[in-house]
Each structure stands twice: as C-alpha cells, then as structure tokens.
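Quick one: the structure is below, and I'll ask about it shortly.
As you look at this complex, bear in mind that one protein chain is not there, while each of the others sits in place.
Up next is chain A:
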Amino acid sequence: MRKGVMRPGHVQIRVLDAEAALKHYRDLVGLIETDRDEQGRIYLKAWTEVDKFSLVLNPSDEPGMDFMGFKVVDEATLVQLEQDLLAWGCPVEHIPAGELRGCGRRIRFVAPSGHTFELYAEKEYTGKWGVTEVNPEAWPMDLKGMRAVRFDHCLMYGDELAATYDLFVNVLGFYLAEQVLDENGDRIAQFLSISTKAHDVAFIMHPEKGKFHHASFFLETWEDVLRAADLISMTDTSIDIGPTRHGLTHGKTIYFFDPSGNRNEVFCGGDYNYPDHKPVTWAAEQLGKAIFYHDRQLNERFLTVLT
C-alpha cells in the first residue's frame, strides 16, 4: 500500500441477460443486490464488504470485463496518483462522482495489457450486510448459495506484461508476489498484491489484449469450496475445473462460468506475504503443476476460454 492504493473495490462485468446473471451472482454465488441504475446496471456486494457494492453487472451484447476499480486511501492520494500516471505516460479519464451510484469520482486508465482500471477514494459506507456494527454476530443467517465472503481479485489475459508490471509496481505501489518465468527468463505470469494477500490482480501472457479470465470470490474453508461444487451441480451451472488446489498461491479452488460465459472462481486459503518476502517463482515447464497442483496437467480450456 506504499502509494496509497488500498484494495480491489469493484469490477464491472458485461452480461448477455441481466436477470439470468443476477440469479447466478445473487442466488448461487450468494452476493447481495444493493442497487440498480437507469442504465440497467445491477449492483451487488459480498456480505463482509463495508462499501455499497463490489460487482456491477452491465447488460451488453458481448460479455467480458468493463473495468476493475481499486480504492485508494483518500482524495489527496487520488490527485497524486493521477499525476504519477500521467508522468509515467498513461492517459487518464475522469469519471464524475455518481456515475456509479454511491461511488465518488474515478480516475480511469488503460494498462498496457489492454485492461481498463479505475482508482477512486470514496464509496458509500453501508457496513457489513446482515450484522450489526456493535457486538456483531458471526455471520448473517439468511445468506444464499455459496455465501461468498468478499470479492477478492481478477485474473486478466493480455500482452505487454513487463510494461504492465512497471505501471502497477512503480506507479501504483503493488508488489510482485508470484511469477512464472519461461525458459528465457521472461515473465509469462505475474501475480501482483497490494496487501498481505497472495494476489489482488494477476496477469497471464496472451497475444490478444484486454481479455478477462475470471473474477474471484473468497470463501472461508475447503468445506465451503466442496459445498460450492455441490451447488454448481445442483443448479446445473457450467463448471470449468475443480475442486482442486493451485500450485501458484496454493489456494483451494473451483472454477465455473456465469450464464454469459464469464468465468468465476471461489477459493479458500492461499499464501500470505509481508514486505520482506521474496516473490515465489515457477518455471514454465512446471506450469501444469503451478496451475493445477493435483492433476499436474494443463486443461486447455483454462488457458484459452476467455471473454
């Protein structure tokens, strides 16, 4: 957080059918619907999140990710980071307060990987959902589906990983938590963190810019991941792979798709980092084990199916 970027705050995902998407994210993933706007966008959050929303569903004729937003500590930081982005050579766009309901002004930019990101300092504080602020109970009783705890990170596929690394590390203050290097020593995957978490955003090398691999939501336990797998079968939801463990980050995970073909992950566990930790490195020839620790084999779908 050395430049004042605090955490992932939101992701806006394009969906082909808003009602089908709402049913998926609300009833299956277990997010809470918090608002809608005149553009037809639907706002959701996970129950432990303190701000009004973390997922925005945007009806569209083409699925994928519109943007991912990071919350910064205050307005002064936002002003400074805008200057730093411009000085680095990254143009920014100003999105006025209220364009997303309950969110302050946003600074939007496109990373060299082709993905759109935003920074913002203010969002309506609604508190954790379903529990009181004083003497809170352990969890709300009426959660649905997988009972996702929080929006955790996104994985992007795109090119120009080195320039993207430079922007995220040297301008925005992320650090490299984990990486995959090919036989020439070139980085083909970078897991970047702004916290003690294993990753807050990750990038994998891909020839086409701006592709979306998945949005990930945190669960507490392995039992919750198995229960998520049961729910995926019960609802005949499109599964990708899992339950399994990743080598990278060591998280325990399952992947599935929303009704528009956007990939989701729910996971638990995973490594942690402090500033004195060195990045963890995987060699590309061990990529199978790095991605799926048990099968030790790549599933082509995981690498090529993107929105």
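Basically, contacts are C-beta pairs under 8 Å (C-beta built on N, C-alpha and C of every residue); 3 or more make two chains touch, one makes a residue touch a chain; residues count from 1.
By definition in this document, contacts and distances are computed from a predicted model.
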For the chain that's not shown, choose its UniProt protein name out of "L-serine deaminase", "NADH dehydrogenase subunit E", "Carbohydrate ABC transporter membrane protein 2 (CUT1 family)" or "2Fe-2S ferredoxin-type domain-containing protein".
"2Fe-2S ferredoxin-type domain-containing protein"
Pick from A:Lys123, A:Arg263 or A:Lys289: which residue touches the chain that isn't shown?
A:Arg263
Identified contact with the non-displayed chain, of A:Gln39, A:Ser238 or A:Thr281
A:Ser238
Of A:Glu38, A:Asp61 or A:Asp276, which sits in contact with the chain we cannot see?
A:Asp61
Residue among A:Met1, A:Leu16, A:Ile188 or A:Ala284 touching the omitted chain:
A:Leu16
What does the interface between chain A and the hidden chain look like in terms of residue numbers?
16-17, 61-64, 238-239, 241, 257-263, 299-301, 304-307
